[in-house]
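Heads up, one of the protein chains got dropped from this complex, but the rest are sitting where they should.
Moving on, here comes chain A:
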């Protein structure tokens, strides 16, 4: 079971934080901080695993991947395979890339709700339900369409990311 998904930038600012067990906001902050504290001390080209037991308690592992300015972090227990989790990060990033066309940190900053939609389609209550980025994109687009259809009054255009990506 996956316990948590985090995306944070190289300064330690969280960009996405999802915990599948209830955690208070203070605890969340503490966990993100401690994870970043370990991540930032690691060199490039070393393994993508971290000993997470000191942060998340027994039976927990952590994999992370470093893309440009972002760390993608997955915390999970012994019913997941480490390499499969690394693949899952890859799937997530690929999906983001497809949804935002050359995803960058700003897309993630400005699309809080969409990022969560993508993640929720992929991981449900800590279990991986979808691993194909094509399927994910399809579902997410469907949901976005439904959202905007139900939203007759939109004061601000949805894709701000367009301006920022110029």
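As a working rule, a residue touches a chain if its C-beta (ideal position, glycine included) is under 8 Å from a C-beta of that chain, and two chains touch if they have at least 3 such contacts; residues count from 1.
Note that contacts and distances are computed from a predicted model.
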Per UniProt record, name of the chain withheld from view ["ESCRT-II complex subunit VPS25", "Ribonucleases P/MRP protein subunit POP1", "AP-3 complex subunit delta" or "tRNA (guanine-N(7)-)-methyltransferase"]: "AP-3 complex subunit delta"
Contacts of chain A with the absent chain, listed as residue ranges: 1, 14-17, 20, 22, 24-26, 28-29, 42-43, 45-51, 78-79, 81-84, 86-87, 109-110, 112-113, 116, 120, 124-131, 139, 142-143, 146-151, 153, 155-156, 160
